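Handing you a structure now.
Of the protein chains in this complex, one is absent; all others appear in place.
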Amino acid sequence: MSTPAAPDLFRSERIRRRRAVSRSVELLATAAALLAVAVLVIVVASVAKRGAGALNVDFFTKTPDFAALPGQPTGAANAIVGTGVIVGLAILMALPVGILTAIYLNELAPRRLANVLTLALDVLNGIPAIVIGIFVFVLFVNGHGQAAWKASFALAVLMLPLVARATQEVLALVPNSYREASLALGAAKWRTTFSVVLPQTVGGIVTGATLATARIAGETAPLLFTSSLAGNAVSHDPSQPLSSLPLFIFLSAEQADPKLHEQAWAAALVLIGFVLVASLIARAFTARSRQRLTGER
Amino acid sequence: MRIIATKRNSVIGLISVLLAAAATVGAVSVSGAEARSSAGEISGAGATFPAPLIAVWQQRYQAARGVKVNYNAIGSGGGIAAITQKTVDFGASDAPLSPDQFSACNGCVQLPWVLSATSVMYNMPLPNNLHMTGPILADIYLGKITNWNDARIQKINRGITMPDKHITVVYRSDGSGTTYNFTSYLNTVSRQWRSQVGHGTTVNWPTGVGARGSSGVSGVISRTEGAIGYADIAYALKNHLKYFSMQNRAKRFTRPTLVGIRSASLADRKFSPTNELSIVNPPARFRKAYPICTYSYVLLRIQSQKASLLKQFVTWALTTGQQYGPPLVFQPIPAYVVARGKATLRKIHS
Partner (left out) sequence: MAVASKPATGPAAFQRRGRFRPGDTVLYVLTLAAALSGVVLLVLIARELLMEASPAIHKFGSGFLTTEAWDKLDPHHPAQKIYGARSFIFGTAVTSFGALLLATPIAIAIALFLTELAPRGVRGAVGVLVDMLAAIPSVVLGLWGILVLGPFIVNTLAPALHGTLGWLPIFSTKPSVGSNVFAAILILTIMIVPIISSVCRELFLGVPQELKDGALALGATRWEVARGVTFPYARAGIAAAVILGLGRAVGEAIAVTQVIGNAVAIHWSLFDAGDTLASRIAGQYIGADTRIKVASLVYLALILLVFSLIANLLAQIIVRRVASRHRAA
């Protein structure tokens, strides 16, 4: 308590002003967060509202026909199957290379080299997807033809840094005592890595792979160069260009026919649904496996 | 040794299952691919201009011969690029190949297989088929005329009061044969256009907003009041857009109809060595001609694995296929064009 002669520190003009400033900044920060959430809700709601109407059985089973008569049912079956094939192949290409890379960088490499190679991976991560698309086009497609596996390759290049980094992080979380114990028991380095260290990181790897998949499932630019001249029929032949959901959306969005717009929204809904669900699962997995790993310590 | 359920074993098991699944998918896909190619399939890409007719051809030809024709309407520029890069079996372009493009394509031929007109569409609460002349249109696209109530537009449309509305110019942002046709026409009616902008599948547009594909242009116009743009007449009809009556060299205002197209096609019957025909802005003696007509070409490689399938399809398109054109305002090509096409097709082999 202050004596009557001393200034009242809690009611003076300055403190009131400073508190007011702080409070208005807090309000602004809250408003900003609410704005972001509002934008998310608006976008997802737009997609859901406009897409749900066109999301019927036809959408998943019929194929597009840009010259369709008014009553004829069309859908995006080939795009859905195509996306599955392309993304599936991309995972198969990126996952082994990413895991092996992370093993090298975390377990085997000398410190200097590991830093340089990690930097290279981080730089690769920042290269725009459209540049990767041109690269794969020049390397594989020009003169030879488009193919779904070439699209997968481009997506795998985009995934590689993400998978490698996620695996690296989980590998670093495994306590060194495990490795030392295994080596002390006489196991070779490769045995140690695959039987002792890696099994503990499966959760983190799955999370990283899921997040990377969610990231590239919506990528359109590399597909433009490698798998855009696809037929209308449903196909899973990776040596031919296949249709895909992102390209379907891209091409349908700029058509004049409102019915195609509806289908674009429906495709967007499917894509967003997949991406959001995958991200949420990965996030839940991260929280749980981090709890388990750090809880074990 | 018993296999116990350790984490290691489950990881190995998971990886094995994934690899097995991948192998199965791979095997199924490859076998599926072989089965598909024996049925007969050709893929093409290119101009959006003939796309409505090609869509009908795809259905009819598969019903008639069992061969599947895939077509991606990515624009004439895309068609030229695709056949050059060997990513398709045939290309389609309203813009004929230049000598440079022929040498880059390295063993390609072109032949006209479709004949139609480019309509100039607009979105205004005014009657359909307003009058328009070439010089005024050129000035609009040059950015010199910016409002619908400009005196020059009003003068050729007596009896209709032009409202005060900004003109939104729309053009094709992608490589387009329709652009080639449209700008070739503007070249003939405006010296300033010819020296400042020129013609091509893409040009340096002085003003306006770009859209991709004939559908894209139609879409922007239908959404924007006051907009003017160009696309094949089939798109104007399909999207219920109004289009101008253009003044031809005989000082008459003509519309993009079968009559107008047929009259224009008579203006050039002499093929260039590369089968090119130019029927833009025909001389005055073709009084019924619509001034912005064009042939559209199919681009083929002289040497192709699918040579026989391609020859059969193009021959069918040149002959039987033409009957499906008129409802979509594609004028059946004249007999001498069919003959020239068949002669060109004989060069193609596998």
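So that you can tell them apart, the chains are marked A and B in the order they are listed, and the count of residues begins at 1 in each.
To be clear about the criterion, a contact is a pair of C-beta atoms (placed from the backbone, for glycine too) under 8 Å apart; a residue touches a chain by one contact, two chains touch by 3 or more.
On a predicted model such as this, the values are computed, not experimentally measured, just so you know.
Participant: If the hidden chain were put back, which of B:G40, B:P135 or B:G210 would touch it?
Facilitator: Checking the options B:G40, B:P135 or B:G210, the one contacting the hidden chain is B:G210.
Participant: Looking at B:P52, B:G78 or B:P291, which makes contact with the chain not pictured?
Facilitator: The missing chain is touched by B:G78.
Participant: Return the single residue from B:Q62, B:T188 or B:T202 that touches the missing chain.
Facilitator: Of these options, the touching residue for the absent chain is B:T202.
Participant: Taking the full complex into account, what residues of subunit B touch the chain not shown?
Facilitator: 74-78, 80-81, 84, 98, 100-101, 104, 166, 168, 173-176, 195-198, 200-205, 208-212, 220, 223-227
Participant: Even though one chain is hidden, which residues of subunit A still touch it in the full complex?
Facilitator: 18-19, 21-22, 25-26, 28-33, 35-37, 39-40, 43-44, 46-47, 50, 96-98, 100-101, 103-105, 107-110, 117, 119-132, 134-135, 138-139, 157, 160-161, 164, 176, 179-180, 183-184, 186, 188-191, 193, 214-215, 217-221, 224-225, 228, 246, 249-250, 253-254, 261, 264-265, 268, 271-272, 275-276, 279-280, 283
Operating definition for what follows: only the chains that are shown with their structure count from here on.
Participant: With chain centres taken as the means of their Cα atoms, state the distance from subunit A to subunit B in Å.
Facilitator: Computed from C-alpha means, the inter-chain centre distance equals 37 Å.
Participant: Of all residues in subunit B, which touch subunit A in the complex?
Facilitator: On the subunit B side, the touching residues are 7-8, 11, 14, 22, 25-26, 28-30, 32-33, 36, 41, 43, 45, 51-52, 55-56, 58-59, 68, 70, 72-74, 82, 85-88, 211-213, 215-216, 218-219, 222, 235, 238-239.
Participant: Going by the contact rule at the top, pick out the subunit A residues touching subunit B in the complex.
Facilitator: 65-67, 85, 88, 92, 141-146, 194-195, 198-200, 202, 228-233, 235-240, 254-257
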